[in-house]
Each structure stands twice: as structure tokens, then as C-alpha cells.
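Note that one protein chain is taken out, while the other chains of the complex remain in position.
The block that comes next holds chain A.
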Amino acid sequence: MVGSLAQPTHLPPYFKLRKVSSKSAREREREPSLFAFAMVLLQPDPFLNELTSMYERTTERGSVWVTLKRSSMKSKAKRNKMTSAGETIEYRCLVRATDGKKTISTVLSAKDHLRFQASYATILKAHMSALKKRERRDKKKAGDGQTKQEDLKKPPKKSSS
């Protein structure tokens, strides 16, 4: 991950030990590094770029997790203080993504979630190519019309629950 040969002086000593180990780059990549615990908070657009490369890196092995959570990005103590002071806490949508080694995150406000979810959907569509298409090829591609056939296969169970 640290590409340059020059020893970074600001890193703790145990980090230097890792750098001189005789393991191959591939082995080193597999073991959890210190970076796994450092979550990088990005702007929505760099986040999407990073997510894309995360999907590209994990095509042969590995998984990608994307988590959505409603969060105020404030500590519990701070929240308690704000509630007792009568302030309203602003919540946003926190999006986190990890491949098990690296974690990235971004925060979406009510203003930019629409744009984000459209780009996010495009990325997912482009990278989730390993999922199985339906067996039935009798239908033409026209709109990939999923609804009709599905409704026939499994009747809606709305009233049962």
C-alpha cells in the first residue's frame, strides 16, 4: 500500500517491521493492515470512484460490503448534550464500503442523495455481472420485462402476513 521506498518517519515503529518482511506483495495484501481500521471519509463523487475500483479489485476473489446507516456523525456524548440543550440533531445518510481490507465512507445530505443513488445504481449494474440471468430466453430483451413473468411464478403474499 505504501509504495515509496523512502521510510515514512511519521509511522509507528511496528509499521516499519511490516515493510521489511519477506512476504510477497500478494500475501501482504491479504493480511489485515492497519489501514483497515482507518475509515476514510470522502465526498460522494470520490467515494463512488473508489467504490468502482473496489469492485474491480474483487472480481477474482473477495467481497464488497456496502452499508447504509442513518447517522448524525456525532458522538453519543455530543448528542446527549445537544438534546439536553434543546438543539435538534441533524441526521444524514452514512454510506460505508469495505472489501475487508480498506474502508471508505461518505455522508449524504437530503440534497445530494438522489444524484448519488442514481450513480450508485449505475455502478452496481455495471459490476454485478456475475449474477445469473433468467433461464427463460423466450422473451425478447424488450425492457427485460421482469414483472409479468415473476407475477406468474410467485403470487404476491401481501395479505398472508
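Note that a residue touches a chain if its C-beta (ideal position, glycine included) is under 8 Å from a C-beta of that chain, and two chains touch if they have at least 3 such contacts; residues count from 1.
The criterion applied here is as follows: contacts and distances are computed from a predicted model.
Within the choices "Sorting nexin-30", "Methyltransferase small domain-containing protein", "Iron-sulfur cluster transfer protein NUBPL" or "Signal recognition particle 9 kDa protein", the name that UniProt assigns to the complex's undisplayed chain is "Signal recognition particle 9 kDa protein". For chain A, the residues touching the chain absent from view are 55, 58-70, 91-94, 108-110, 113, 116-117, 120-121, 124-125, 127-134, 144, 146-147, 150, 154, 156-158, 161.
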